[in-house]
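A single protein chain has been removed from this complex, and every other one stays in its place.
Labels run A, B, C, D and E following the written order; every chain starts at residue 1.
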Amino acid sequence: MSAHFEDGKPVMVDVSHKLPTARMAVAEAVVWLPPAALAALNGGVGKGDALAVAELAGIMAAKRTSELIPLCHPLPLTSVKVTGVLTPPQVVFTATCKTSAQTGVEMEALTAAGVAALTLYDMLKAASKGMVIREIKLLSKEGGKSGPWTAAPTSDR
Amino acid sequence: MSAHFEDGKPVMVDVSHKLPTARMAVAEAVVWLPPAALAALNGGVGKGDALAVAELAGIMAAKRTSELIPLCHPLPLTSVKVTGVLTPPQVVFTATCKTSAQTGVEMEALTAAGVAALTLYDMLKAASKGMVIREIKLLSKEGGKSGPWTAAPTSDR
Amino acid sequence: MSAHFEDGKPVMVDVSHKLPTARMAVAEAVVWLPPAALAALNGGVGKGDALAVAELAGIMAAKRTSELIPLCHPLPLTSVKVTGVLTPPQVVFTATCKTSAQTGVEMEALTAAGVAALTLYDMLKAASKGMVIREIKLLSKEGGKSGPWTAAPTSDR
Amino acid sequence: MSAHFEDGKPVMVDVSHKLPTARMAVAEAVVWLPPAALAALNGGVGKGDALAVAELAGIMAAKRTSELIPLCHPLPLTSVKVTGVLTPPQVVFTATCKTSAQTGVEMEALTAAGVAALTLYDMLKAASKGMVIREIKLLSKEGGKSGPWTAAPTSDR
Amino acid sequence: MSAHFEDGKPVMVDVSHKLPTARMAVAEAVVWLPPAALAALNGGVGKGDALAVAELAGIMAAKRTSELIPLCHPLPLTSVKVTGVLTPPQVVFTATCKTSAQTGVEMEALTAAGVAALTLYDMLKAASKGMVIREIKLLSKEGGKSGPWTAAPTSDR
Partner (left out) sequence: MSAHFEDGKPVMVDVSHKLPTARMAVAEAVVWLPPAALAALNGGVGKGDALAVAELAGIMAAKRTSELIPLCHPLPLTSVKVTGVLTPPQVVFTATCKTSAQTGVEMEALTAAGVAALTLYDMLKAASKGMVIREIKLLSKEGGKSGPWTAAPTSDR
């Protein structure tokens, strides 16, 4: 099913026979904030600043995905955008990545969203350690042999 | 509330006046697997192997936390352990980090658990892109001025 | 004079016989902006945002100093702050680093200021490529065998 | 003016619609040396060695530009050359970078020159902390939509 | 003979005039194990696990080759496989790398094999520090101007 193993050995899957095609992926990460963290984000810290730091951390993490995820191919990302929106009591980070390559950018989008969420946790943990990162998931992807894919709340899950 | 900002500027908080003390943190990340991903983990991929790769990725990510999280202090980790357990339809990664330092290792434990979860996603995404990482959270921490802390399902949250 | 070479070979100087002491260093980098870059910073881009991105890049670069500067010792930084101030037609970045270690943090402060300046260039280069980074220099340092040092416009230079 | 922000959010600009073209950029960094640093470079340290270490550090830094500059695209560099020339009381580092990509290599050349300069500072700082890095600037660039550009001492500045 | 130097200066060789072609390289590293290390691998540690950790470390190191080897070009690897086989008293790691680029992947394959060998040493050094890594060498390479090459035990050596 997965080509990540050959004869029981993990491998970086051979994609050298594939042609590069346009790829896109969108992922999100949701951070649930207890009241103290929510108050810190709105008040003491400054909402814009903390979200901005988290967004930038997400962009930078996308570029390091192949260092973090052992079997990921290094990809020449051509676009990364991370947006954090506060909808109390949650912050939703949405990450969009693009490239032209032989493999997709799902892991880059997921890593960007995940690290943005971890960074927000770091910024607010003095207020509350009870924050929970939930729902890091792929929203959609385009390109590649398998074509477009969109998360379906009821079917695949 | 948070010392991560001074005059609206993000800073790596000054801890130079603190003495190093023993620190520990435990975090977990839960990955929900749709049936196709569960089947791949149990069958085609080999459960042990995929979990082992994810655990190792988590350990290595813990060491890179201060590169990923912009305002984290670099810490000399003295212990990192990541354990993945399959309880269908979920895999639960538990990460434990220790150090002797002026600040805690909460972010290291959360990063280790989070990257282990992202790595499992990568290993199984050929089977299903509908996996969801949920419940990345701190379970407990020890050491430091604020002392021990344990996640309480009903109080802080 | 310099211990960076032994028998003509570059070495990471042996400081294992020294005791860690409190260290601090302050450095600055000045970026001169042509009118088009100045207008972009004040208008199209948003002053606060571009400076904030540059400041954060400086903080993160400070943590990677020993990777960039071949003979620098890895140091456990305990404080990093980078502040960018616009005084038309210049932006002045001031970086302050602290640690407790056997060697000083001059290079960390200089690297933080320098990368902040490079990042500002990147943010504004679509408006003008004629920006010039000038005056990256150490302002002061404290701690260590040689004690405090302050830049003197007329004596040492 | 700059596409580095969308709706106030920093982004890695989307270049996925562009075709890769040949790119080149040349940048320089000038380090001013007080007499004690100059003497150390000429005498105790060995001129060739210190400049060689700085040049190599610049080449290696060029490859890490996208890690240091938050919104830089990762680029497959096809050529990097850094040359340091002593013209007392200054050392001038000139960095030339090339690639075939959707964006230019100005930041890579500036980063290479800047890190070479910082490395020279590190090698000579035992002799004098009064060195000043000045005039990190782009000299010229070729390729891309905006075509060739050359620094003009009197016009753009 | 080698283009790694121009006028006595080390350079990242200019390959911008070349067209990308398919490249492959295979390298091996042999680790000789004293009896105590061999016993630890077979018994206390668990053969599969230690070899698996080493193989994964080799794959990840291949992706960082251009960071480690100063004049190496960054390459978009399209395939990496590392296999460790125990033939008492030795473990032989074989690494295969592929890409489509202007330069070859010999250094990536050698680095993967070498770091896998170093990792095995780390895993077993509590049992014996007398292990020796020997015979890190290129087995074969394909692609590029010079065409295919295969190690010949008696001719080239």
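Throughout what follows, contacts are C-beta pairs under 8 Å (C-beta built on N, C-alpha and C of every residue); 3 or more make two chains touch, one makes a residue touch a chain.
Computed from a predicted structure; not experimentally measured.
Participant: Just list which of the chains on display the missing one touches.
Facilitator: B, C, D, E
Participant: Would you mind spotting which of D:V11, D:V30, D:V53 or D:L68 touches the chain that isn't drawn?
Facilitator: D:V53
Participant: With the missing chain put back, which residues of subunit E would touch it? List them for me.
Facilitator: 1-5, 8, 10, 32, 34, 36, 39-40, 43-46, 49-50, 53, 56-57, 60-61, 64, 67-72, 106-107, 110-111, 114-115, 117-119, 121-138, 141, 149, 151-152, 156-157
Participant: Mind pulling the subunit C residues that touch the left-out chain?
Facilitator: Subunit C touches the missing chain through residues 6, 9-16, 66-67, 70-71, 73-76, 101-102.
Participant: Where does subunit D touch the missing chain, residue by residue?
Facilitator: Touching the chain left out of view, subunit D contributes residues 49, 52-53, 56, 60.
Just so we're on the same page, only the chains that are shown with their structure count from here on.
Participant: Taking D-E as the reference interface, which entry in C-D, A-D or A-B shares over half of its contact pairs by residue number?
Facilitator: More than half of its contact pairs match D-E, so it is A-D.
Participant: Centroid from C-alpha atoms only, then distance subunit A to subunit E, rounded to Å. What do you get?
Facilitator: A distance of 31 Å separates the two centres.
Participant: Got the subunit B residues that touch at least 2 other chains?
Facilitator: Correct list: 10, 49, 53, 56, 60, 67, 70-71.
Participant: What pairs of chains are touching here?
Facilitator: A-B, A-C, A-D, A-E, B-C, B-E, C-D, D-E
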